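Here the complex is missing one protein chain, while the rest keep their positions.
Let's turn to chain A:
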Amino acid sequence: MAAADGTETLTKGTTNTVVPFVDDLVAVRDTRDEAAFIRVFGHFGPRVKSFLMRTGMDSALAEECAQEVLVTVWNKAHLYDATRASPSTWIFTIARNKKIDVLRKQRRPEPEELPWGPEAEPDQADVVGLQQESEQLGRALRDLPEKQRELIEKAYYGELSHSEIADQTGLPLGTIKSRIRLALERLRHSMK
């Protein structure tokens, strides 16, 4: 991958102090680092299993699916972009797709991928900024009043219909959205 060298140097440094596992996921992506993958597995495997159990799978099925989710993490690591998602966010999307596949037995239409420009190298400030905001969002979620937090969790576990998903105020979505938007604009610009 063209960005390998740049990414390597920029993620050693400060990112690790903000959100864990960015470096590990990048090492899996760029150098197929198995030790890093085992750390990712150790942290996320059990959480993915819990998540899938909350969506309605029994323990055995959830474990089998969690294994498959982590295999997908390995196989799709080349798609991981630290300027657009934290490791938790990216692994969440894979676990969610597994849930749709197994429980709803449906295909999941995904948006068209933005093509990669030759110079679409991530900017360190974008990586750090997005990871910090993801961390803030996590804290904000934990600090929400119990009822409100439960509502959001239920929505993501599939325990609410979408018409019941009413009010998500109190979460600082604006900043994270504008940062992702900035990254998208830069990506599109670099393709021209």
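Going forward, a contact is a pair of C-beta atoms (placed from the backbone, for glycine too) under 8 Å apart; a residue touches a chain by one contact, two chains touch by 3 or more; residues count from 1.
The rule we apply is simple: contacts and distances are computed from a predicted model.
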Which of "Polysulfide reductase NrfD", "Chromate transporter", "Cell division ATP-binding protein FtsE" or "Anti-sigma-E factor ChrR" matches, in UniProt, the chain that is not displayed: "Anti-sigma-E factor ChrR"
Missing-chain contacts mapped onto chain A: 34, 37-38, 41-42, 44-51, 53-54, 59, 62-63, 66-67, 70-71, 74-75, 78-79, 84-93, 95-97, 99-100, 104, 106-113, 115-116, 133-134, 137-138, 141-142, 152-153, 155-158, 160-163, 165-166, 168, 171, 173, 176-178, 180-181, 184-185, 188
